[in-house]
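Note that one protein chain is taken out, while the other chains of the complex remain in position.
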Amino acid sequence: MDDKTVRTIFYLSRLKQDKDGSEKIKNDLKAILEMVNSLKEIDTDNIMPLHNPLEETSRVFEDTVSSDNEKSLFLENAPESDGDYFIVPKVVE
Amino acid sequence: MTIQFLTISQLSDLLKNKKISYEELVDETFLLIKKYSSINSFITLNQKQALIDAKKLNVSNDQNSLTGIPIAQKDLFCTKGLKTTCGSKMLSNFVPPYDATVVSNLNSAGTICIGKTNMDEFAMGSSNETSFYGNVHNPWKEGFVPGGSSGGSAAAVAAGLVPAATGTDTGGSIRQPAALCGLTGIKPTYGRVSRWGMIAFASSLDQGGPICRNAEDCALLLDAMSGYDEKDTTSLKIDPTKINNNINEPLEHLNIGIVREFKQSDLSVDSQQLFSNTIKEFENLGAKISEISLPNIVQSVPTYYVVAPAECSSNLSRYDGVKYGYRSSNADDLESLYVNSRSEGFGEEVKRRILMGTYVLSSGYYDAYYKKAQQVRRLIKNDFGNAFKEVDVILTPTSPSQAFEFGSKGKKDPTELYLEDLYTISANLAGLPALSMPNGFINGLPVGVQLIGNYLDEEKILKLGHYFQKETDHHLKKPNLEGFA
Partner (left out) sequence: MKWEAVIGLEAHVQLSTETKLFSRASTTFGDEANTNVNLVDCGLPGVLPTVNKNAFYKAVKFGLAIDASINKVSIFDRKNYFYPDLPKGYQITQMEKPILEGGSIEINIDGLKRKINITRAHLEEDAGKSIHEGFKGTGIDLNRSGTPLLEIVSEPELRSSQEAVAYMKELHKIVTFLDVSDGEMSQGSLRCDANVSIRQKGETELGTRTEIKNINSFKFIEKAIEYEIKRQIAVLESKEKVEQETRLYDSIKNETRPMRSKEFANDYRYFPEPDLLPVVITDKEINDIKKHFPEMPKEKSIRYVQEFGISESDSSIISNSKNLSNFFEDCIKIVNDKVLLAKILVGDISSLLNKDAKEITDTNFTPENITQLINLISDGTISGKIAKDVLDQIRLKNIEPYEYIKEKGLTQISDEDAIERIILEILAKNPEQVEAYNNGKDKLFGFFVGQVMKATQGKANPKSVNLILKKALSNKHT
């Protein structure tokens, strides 16, 4: 795993890549990847990936409103809010 | 008369016969918890509400087998108005505005929620050493792990503080701690128990289930926990189980399969001996033992450690400091908000798995890792399908070893701990029900054996477990607890 790849996955995960931990995390990931490499040997031609163990199909629901205004409930838990909106630092497009 | 170490059935009898009142039982429970608080099995206690609920029962006419029974909820289940942390700093201030279906089902059945148990952070771990709230001690030996991720639940039951607790199992997190603590635990068929309110780790693998002192109690709890929930699309459209009533029915002759690919040499000599003893015990019960092949089973750990991190990396993206949970004080701009909140809020193991998951899903690697793993997953499922044509139940050890010392595994190489899940993971990948129960001791520490059943065969494996427990006494042993009081 080269440095650029490591930086990229830290970014995509929105995690801080601090200098001290950097070597350890690289080694940890290397060890995990080595362990999972045995998968490459398995012949999976024409095998469909399994995404849900029971392979059922979805239930669908009627288009009827069944929830109330619970605004205060959510904003209570918010790290920062003005009672009407969740507040985050200014976003620049 | 002490309530410590009593089973659900025993406590229920005491309550029915008015030998103890609902409030006395709750009071006694909290006294015990306080006495053994050094085990660190609980994160949050629900004392005030538990007493209110107990008092309410005095004036109600409810009297079924779970009425008034104190149970502990793994801190992964949302409990309305009661802090739910997932063992993480990220949710250390999170109070859910709703109950998980498992919680409301158990409340409706009459149980009393004593508190929320300690666990590996976000259910990632096999030793309860990754919790923000500190390690949990195995009641059988101080300084030793109880297993994970449902370590707190297992320790609370093993120490006799509560007769039962809920756990969740993604790769073995009910079964392995049950085994390491001398208890019985079952991971149901995927879809049997609703995941609504069960904070997600790996969506296609997670299942909630009970950890109890015996198979009979597990059946009681599973009957109450299970059943179709329309709020969970992956929930099976079937009625709750009704196993407890049938658990004493005669057992049909069962064919038990032993997995050829699980080499005896993966186990220590003591473990091998115990496993052979168990096989003999089942033969004495009238089961026919045969060898079956699960050709791809050794790929279950690699498969899991691609699929589970992938799903968890996505499931944990919602923890961004915006709507709830921890927000860093260093959040001057959006990127800092995200990166600092997440880096400060998550522990090392969680971060490792998120990074791994992000990697295996990223463009260029998806086919080689995630897609490949899900293909091998199908092969593993197919292997079980073939095996269940020849046998009714598959028997394996639950974990490669008994409990180990804090810090003795995984510090240099995280995969060392991952191999703890060698026997348990495949049932999650295939979605099959699997039970663990005690089958002996090594150096005074409990060891467990696993029964894997076919889809929806919880009754079969619980009955088999119950019959095993009628003829053996491993599940009746109790830890000394001297070091903890």
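In order of appearance the chains are A and B, and numbering begins at 1 in each one.
Assume a contact is a pair of C-beta atoms (placed from the backbone, for glycine too) under 8 Å apart; a residue touches a chain by one contact, two chains touch by 3 or more.
This one's a predicted model, so the numbers in the text were calculated from it and none came from an experiment.
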Residue touching the undisplayed chain, where the options are B:Phe282, B:Tyr324 or B:Tyr423: B:Tyr324
Touching the absent chain when the full complex is considered, from B:Tyr22, B:Tyr304, B:Tyr338 or B:Phe404: B:Tyr338
Interface with the undisplayed chain - residues on chain A: 7-8, 11-12, 14, 51-52, 56-67, 69-71, 74-75, 80, 82, 84-93
Absent-chain interface as seen on chain B, which is shown: 77-78, 84, 86, 91, 94, 96-98, 100, 195-200, 202-204, 230-234, 310-311, 313-314, 316-320, 322-324, 334, 338, 358, 361-363, 366, 370
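The rule we apply is simple: only the chains that are shown with their structure count from here on.
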Centre-of-Cα separation between chain B and chain A, whole angstrom: 23
Touch list for chain A against partner chain B, complex: 1, 5, 8-10, 12-16, 18, 25, 28-29, 31-33, 35-40, 42, 44, 47-54, 56, 58-59, 61, 70, 73-74, 77-80, 86, 88-91
Sites on chain B touched by chain A in the complex: 94-95, 97, 189-191, 204, 230, 233-234, 236-237, 296, 298-299, 301-303, 305-306, 313, 320-327, 331-340, 342-343, 346, 351-352, 354-356, 358-359, 362, 368-369, 371-379, 381, 413-415, 418, 429-432, 455
